[in-house]
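To start, I am sharing the structure in question, which I have written as C-alpha cells.
Only a single protein chain was left out; the remaining protein chains are all shown in position.
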Amino acid sequence: MALYQKTLEVNTSPKSFLDVTRNVQAIISKSGLGNGICNIFIKHTSASLVIQENYDPSVRQDFETIFAKLVPEDFPYVHSMEGKDDMPAHIRSALTSTSETVPIVSGKLSLGTWQGIYLWEHRDQSHNRKLVVSIMGENGF
Amino acid sequence: MALYQKTLEVNTSPKSFLDVTRNVQAIISKSGLGNGICNIFIKHTSASLVIQENYDPSVRQDFETIFAKLVPEDFPYVHSMEGKDDMPAHIRSALTSTSETVPIVSGKLSLGTWQGIYLWEHRDQSHNRKLVVSIMGENGF
Partner (left out) sequence: MALYQKTLEVNTSPKSFLDVTRNVQAIISKSGLGNGICNIFIKHTSASLVIQENYDPSVRQDFETIFAKLVPEDFPYVHSMEGKDDMPAHIRSALTSTSETVPIVSGKLSLGTWQGIYLWEHRDQSHNRKLVVSIMGENGF
C-alpha cells in the first residue's frame, strides 16, 4: 500500500461550478497506483465540493437558484463584515462537502457515468482555491 | 495494510430508504480485515447516502416530508426534461452524502448504537443502484 499526495490550485469564476475531474484523474495517473481510494479536500470555507451530474449544464444553474433560495443573501446575518455573499457562502459549504472520498479501480476514478467532481465557488468574486488530493492504494494494476 | 474492494448492487423502492448496513458488514467480514476504514461510495446523482437513526421508521418518513419542503418539485427548474422529480433528486443528493467513511474496529463497522447506513432513493421509481465499498485495514484482529 502506498500514499501519493498533491496540492491542486485552481482559479474559480464567481458563483459557479468548476469541473476538476480531469485534474484529479491526472494526479491518480501520475501516482501509478492501481486500486484504492482518492480523498479530495478543499482548504476553504466559502467554496465546496459536489459530485454531480456532468451532462446538462442547466443542472448547475438550478443548483445556484435553489441554494440562493435556501440560504438567502438578504438576511440579517451577524457576520456581515466581509460582504453579503460571505455568510451564505459558509452555510452553502456546510450543506455540501468539504471532503469527498472516491474509489480508484484499475487506475481510474470509479465514478458513475453521469458523475463529475465539481468545485463550487460560493463567493461573488473569482478566487484561487487549493485542494489536497490524497491517494492510497496498491502499486500497479 | 491491505485493500479489499467490492461493488454492491441493490434495488430500491421509489422515494425510500434502504438499509445497507448488513450488506456493507458482510463485505467487511469477507475481507478478513480487522481494524481500518470502510469507504462507501454511491455511483449516482439522484440517490445518496445517509447514516441515520435505525430504530423508529417514522424518522425516515419525516426526512421525506422535510426534504420535499426544502427542495420542492413544483418549481420552475431549467433542467426538467427527465421529470419533475429529477432536479430535486440531484439537489437532495448534494445536501446529503455521495461518500461516507466509517471506522472498522475488530472486524465490525464502528457505528453508534442507533446508527444505520441508508441508501436514500430520491426518484419516483425503483432503480438498480451501485455502491463501491473500499476497505483498507490491517489483517486479522
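Some notes on this structure:
Letters are used for the chains, namely A and B, taken in the order the chains are written, and counting of residues starts over at 1 for each.
Following the convention adopted for this analysis, contacts are C-beta pairs under 8 Å (C-beta built on N, C-alpha and C of every residue); 3 or more make two chains touch, one makes a residue touch a chain.
Quantities reported herein were computed from a predicted structural model and do not represent experimental measurements.
Contact with the undisplayed chain is limited, among A:N23, A:T101 or A:Q115, to A:T101.
Listed by residue number, the positions of chain B touching the unshown chain are 1, 35-37, 50-53, 56, 58-59, 61-63, 65-66, 70, 95-97, 100-103, 105, 110-112, 114-115, 136-138. The omitted chain makes contact with chain A at the following residues, 1-3, 5, 39, 41-45, 70-71, 75, 77-79, 81, 87, 90-91, 93-95, 97-99, 101, 130, 132, 134, 136.
The rule we apply is simple: only the chains that are shown with their structure count from here on.
Chain A and chain B carry the same sequence, and matching their CA atoms takes a turn of 120 degrees, rounded to a multiple of 5.
Averaged C-alpha coordinates give centres for chain A and chain B that are 20 Å from one another.
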